[in-house]
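Here's the structure, in structure tokens; my notes come after.
Shown here: the complex without one of its protein chains, the others still in place.
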Amino acid sequence: MPNRSKVPTPPAAAPGPGREAAGDARQEWLGVLARARNADLQMLWRDLPDKPSWTRLRGPESGLIMLRGRLGGDGRPFNLGEMSVTRCSVRLGCGRVGHGYVGRQDAWQAEVAAVLDGLLQEAASHQAAVAGIIGPLRRIEQDRRERASRQAAATRAEFFTVARGEA
Amino acid sequence: MYVPVKGGEQAIDNAARLLAESRRGDPAVPELTLAQIEGQLAHAVDRVMAEGSLYDRKLAALAIKQARGDLVEAIFLLRAYRTTLLRFGASEPLDTRRMAIRRRISATFKDLPGGQVLGASFDYTHRLLDFSLAETGGPCPAAAKASQALPSDMPSIADILEREGLIEREPAESGGAVADLTREPLRFPAARPVRLQALARADEGFLLGLGYSTQRGYGNNHPFAGEIRHGMVTVEFVPEELGFAVALGEVELTECQMVNQFKGSAAQPPHFTRGYGVAFGHAERKAMAMALVDRSLRAAELGEEVTAPAQDPEFVLYHGDNVEASGFVQHLKLPHYVDFQAELVTVRDLRREFNERAAGRREAAE
Partner (left out) sequence: MAMPGIADAKLAPGFADPGRDSQRVFRAALAAMAEPGRIATLDLRLQPTPPLGLAQSALALTLLDFEVALWLDGPVAPAADYLRFHTGVRLAARPEDADYCLIAGPLPPLSSFKAGSEEEPEAGATLIVAVAGLLGDGPWRLKGPGLPHEGRLGVGGLPADFAAQWAQNQRAFPRGIDLFLCAGSRLVGLPRTLTIEG
């Protein structure tokens, strides 16, 4: 059976690759790369030493994914509407294949994500890619989530029911 | 009947150029950027994405700019554009229970687990025009931050009522294909997944009016806003080459669970039923109206008397799409010269007959 497990939500502390199963780790870094902001990835990619050579196997190409919801939020699936997606697959000079997906129209990021997916699978380049790209992206994403959640938490209300006739 | 009309090419070219200049407006005023539209007209972007049925903030912003803020026109532009794109497949069903919550309120339980999170909402403002916004360049307001983030798991209102068996359960899996209005035409009877797809892309104003009509007694369904939640939901997709789900990003969604009374039947004890609404972006009015209409369209299924427009699937689903509606209403602008000539001839003939009959009656009376 294919692995259909849910994508893990980004952990609070970045775990080393040794602490998770290989499949889960790849799922996680693909998610980090997909959710990253273009500007953040641009900056980190620019500073990454030892960029590999690669050839394109597919794309980068933009298209659509039909988003499915569920009746009542938890029932049978229905088609909610589509979403822009860009995908790219590359083969690195060493032969390793990488895939990149981004949930918007962004050919550059899909291609770089695919290259990074390749580097992250290679033992020789894994650590450098985690340290230079995935780790910082995780922290940026974590900070963004944390900030949004704490802002929402500040609007949490405690309502009191005022007994009738009181006052 | 339409007949080809030739000529007018120069006039049409010039009309397009006039539109372009009008769109730009006063050249002394800086041109709008897409980032400005995306960031500062977020609800307009949300609506265009929802009814354009395409989640892409940048494209929606572009459509709004091109349409000069005419959102129905922008929706049309987005719908037209999406037909040119390849579809890679369908996502895994979105899990709104694992939403990163920005706002979450319930009108049924004041202290539901996770709490009432008011979020960024117009609801608690005075609706007085704020003239300070007429000036630009003021200090950027900063939101307060709590010391703790919200809990990651917030149970839905349905979970809470389900514990006592007080609310209907949705069967989770149908197996089989998920009907898709963008691939197959609408047919009746339309199953609930098809109805929800149509409602999700339906015109907000149309749904608002229909939802309102149910509250005023045209198919009353005794609703409570069980829960409204707004936030970010992860999109997962299983690419062919990987065979496992990867996250593609996050979408902003608003979800509404309406809780409705149901008096029960011979086979079922009284319990609550559900109406469901969900929309791209932060769109509570849309999600709530959709939930009201979803519930009213279930009247026949729940054995309720069907008396009102909002309970009639054909009426609702055939008229809710604003691209179709706008096209058909506005097609009346197209040349109908020949039809009208025929009408003219008919009316003139009828009038002549009428006058002759009237003259005959006068003669007979004399």
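By written order: A and B. Residues from 1 in each chain.
We adopt the following convention: a residue touches a chain if its C-beta (ideal position, glycine included) is under 8 Å from a C-beta of that chain, and two chains touch if they have at least 3 such contacts.
Every value quoted in this text rests on a predicted model; they were computed, and no experiment measured them.
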Looking beyond the chains shown, say which of B:Phe109, B:Phe244 or B:Tyr318 touches the absent one. B:Phe244
Using the document's definition of touch, tell me which of B:Gly39, B:Gly89 or B:Pro113 contacts the absent chain. B:Gly89
Sole touch to the unshown chain from A:Asp24, A:Asp40 or A:Glu61: residue A:Glu61
Spell out the interface residues on chain A facing the chain that's missing from view. 2, 4, 55-58, 61, 89, 91, 95-97
The missing chain sits against chain B at residues 86-89, 183, 238, 240-244
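Everything below uses one rule, namely that only the chains that are shown with their structure count from here on.
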In whole angstrom, the CA-centroid distance of chain A from chain B equals 28
Counting only contacts in the complex, chain A reaches chain B at residues 2-7, 9, 23, 27, 30-31, 34-35, 61-85, 87, 89, 99, 101-105, 145-159, 161
Chain B contacts chain A in the complex at 49-50, 53-59, 82, 85-98, 100-103, 110-111, 115-120, 143-150, 152, 156, 158, 170-174, 178-182, 192-194, 196-197, 200-201, 231-232, 234-239, 241-251, 255, 257, 274, 276, 278, 280
